[in-house]
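Every protein chain of the complex appears in place save one, which is left out.
Let's look at subunit A:
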Amino acid sequence: MTAGSDGLSPFKAMKLRRHPALEFWYDAKARAILLQSAFVVAFVALAIFAFIDVRANMEARGIATDLSFLGKVAGFDINQSLIPYSAASTYGRAFVVGLLNTLLVAAVSLALATVLGFIVGFARLSKNWIVGQTAMAYVEAIRNVPLLLQLLFWYNAVLKPLPSPKQSLPLPFGMFLNNRGLFAPAPVFEAGAVWLVAALCVSLLAAVAMRLTPKRIKFATPSRAFFSGVAAALLLVLPLAAFVGAGTPVAFVQPELKGFNFVGGVRLLPEFVALVLGLSLYTAAFIAEIVRAGVEAVPRGQREAAAAIGLDRADADRLVIAPQAMRLIVPLLTSQYLNLIKNSSLAVFIGYPDLVQVFAGTVLNQTGAAVQVIFITMAVYLAISLVASLAMNLYGRRFALVER
C-alpha cells in the first residue's frame, strides 16, 4: 500500500503504519521527555565542547582560565568597605567588599523606597485634593526621567556644590555636611555596654514572645491594656534603665577636621548618599502606583460589607482592605525590588564602589580574567534576585487565599 493510494494523506497513512517498537513515540508525554532530554544532552555537550575549546584558546594566548586570580594581591584601594580591606588584600576580598557595598546600598534604598512608596501611594488615594495632586506630580515627574540622569543630578548638582571640608555645614548632634560626605559622631562601647546589649536582647525576645501570643489572649478586653503596658516597659524602659544603670557606657567620637578631611566618627560617602537618594526616590514612585492600584482593586463592596458587620474604618482597613490589597501588591513589589537591585549597578557612573565597579570594573581590568569575572558577577546578581524573590514569595503567602 503506498501512501495516499487509498485517499488518505501521506501523513495519515504513516500514522496507520505505526511500528510497535516506536509505539512510545505516539505518547505525547514520552515524546516530550525524549525530545527534552535529547535537547539537554546536546546543549550540555555543546557547552562542554565550547568550554574546553575556549579554555584551550585562552591558554594558548596566555590568558588565565581558572579562579586562582582571586587569591592574588589586589594592589588597589577602595574608599568604602564594611570589612577590613587594604591594597595588600586579595582580589577575592575586593570581590566581597564590592558585594557587601552592593547589598548595603540595595538594602538601605529598598527600605526607604518602600516606606516612601507606601506614603506616596496612600497620599494619592487621599481625598484631600492638594495631597493627592502633589503625590501625583511626584510620581509623574520621577517616573518620566531616566534614573541615570537622576543619579547624576543628585551627585553633580546637589552633593558636589556642598562646601569644602573647611567650610562644612554644622548639623545637629555634632554632625557635619560637606562635599566629602556626611560625618557623624561614632558610638564607642565601653565595658558596661554588655548590660545594654543584654537588656536589648531580653527586650527583643520578649517582643517575639508577645508577637507569638495567640490573638485570643492578647486582645481579650481586660488584657489589652496590660499587654501594652508590659510591651512598653520591656521595649523602652528596660534598655533605658540598663543604659543609665551601667553608667551610660556609650561614648561618642566626634569627627574632627584634620588636614584635608574630617577624621574619626562615621561617614557617609556622597556617592552612597546620591545612589540611595536616586534609587529610593525613583523606585518609590513605582511602588506608590502599585500601592494605589492594589488598594483600588479591592472591590467597593468589601468596605461596605466591613461596615455592615460593624467594623470601624481603621479596623476595616486593617482587617479587610489591607490583606486583599497586599495580595496584589506583593508580587508587583517583588519586581520593583529586583529592579532596584539591578539598578544599583549604575553606581559606576558616580564612582560608588559596588560589585560592578570594583569587581567587573577594576578587578576584571587588572587581572584580564574577563570571562570568569563576568560569569561570577552575573551569577551573583542572579542569586541575589532569586533570594529576594523567594523571600517575597514567602512573605506573600501570608496574604494568599486560604480555603477553609
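Keep this in mind: a contact is a pair of C-beta atoms (placed from the backbone, for glycine too) under 8 Å apart; a residue touches a chain by one contact, two chains touch by 3 or more; residues count from 1.
Here, contacts and distances are computed from a predicted model.
**Q** The complex lacks one chain in this depiction; which UniProt name from "NADP oxidoreductase", "Amino acid ABC transporter substrate-binding protein", "Peptide/nickel transport system permease protein" or "PotB protein" does that chain carry?
**A** "Amino acid ABC transporter substrate-binding protein"
**Q** Which listed residue, A:87, A:251 or A:319, touches the chain dropped from view?
**A** In the complete complex, the chain left out is touched by residue A:87.
**Q** Extract the touching residues of subunit A with respect to the undisplayed chain.
**A** 50, 53-54, 56-58, 60-64, 75-79, 86-88, 156, 160-161, 164, 179-180, 258-261, 263, 270-271, 345, 348-351, 353, 356-357, 360-362, 364-368, 370-371, 374, 377-378
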